[in-house]
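Take a look at this one; I'll ask things after.
Of the protein chains in this complex, one is absent; all others appear in place.
And now, subunit A:
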Amino acid sequence: MTQGRTMLEITALEKRFDQTAVLRAIDLKVREAELVFVIGPSGSGKSTMLRCCNRLEEPTSGAIMIDGQRITDIPRRDLDRMRLKVGMVFQGFHLYPHMSVLKNVVLAQTKALKRPKAEAEARALEMLDQVGLKHKAEAMPNELSGGQQQRVAIARALALDPKVMLFDEPTSALDPELVGSVLKVMKDLRAKGMTMLVVSHEMAFAREAADRVVFMDGGYIVEQGTPEEVFGNPKSDRLKSFLARVSNPNEDAA
């Protein structure tokens, strides 16, 4: 396991929507260059936890540190600068349909990071190359497959030089034959030393690429450990039944 410094640290995080507690006392540490995988049944709070990490969702209480900065203390008007450090990839890609692939990757670089245009374009092409889509720079998003769109979305986030990447079910909306290309990009990213927090149901990918697996249920982190520990030797009954459910019904092959 990596021994780097702590890049993302969640302490006693709670989130309530009205009176319903969705996250209760979440503690989680992600070290630099670590890939931490989050699994858990629907509604267990995985997305909410991720969205608290860039304050797309406001935590009810608790603290989150990213790269040494306590992001839960940042006043609202300064959130934009913090978000540059936290890349996020969504299940639904959310590319801007009215802009070319290149413009999608350039926009936040020039408008939020204030990079000069030429530099931003060069950086965008470099990132598109990294995800294998440099040749699609002038295409419109609707001309791309889902897998290609997701890779552009990853390039869009990477172009801002984030310290941490958050992935919320990045392959769940993809046809099975397109999943591999996105997972490959994520594996490359891990090899490059990116710190990643990944919510996904791709168990085979977790076994192969995750440093640690975190199991959430009912707003708690119920169990965590190496992939071998979590998949090979689950301790809690909830994890056992969850693993049985995801591996049995329609073979979750990656």
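One rule holds for everything that comes next: contacts are C-beta pairs under 8 Å (C-beta built on N, C-alpha and C of every residue); 3 or more make two chains touch, one makes a residue touch a chain; residues count from 1.
Assume contacts and distances are computed from a predicted model.
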What is the missing chain called in its UniProt entry, if the choices are "Methylenetetrahydrofolate reductase", "Cytochrome c oxidase subunit 2", "ABC-2 type transport system permease protein" or "Amino acid ABC transporter membrane protein 1, PAAT family"? "Amino acid ABC transporter membrane protein 1, PAAT family"
Could you tell which one of A:4, A:43, A:68 or A:97 touches the chain left off the display? A:97
Options A:113, A:139, A:178 or A:243, residue touching the unrepresented chain: A:113
Hidden-chain contact residue, picked from the options A:31, A:136, A:156 or A:212: A:156
Touching the unshown chain, subunit A contributes residues 54, 56, 80-81, 83-84, 86-88, 90, 92, 94-98, 107-108, 111-113, 140, 142, 153, 156-157, 160
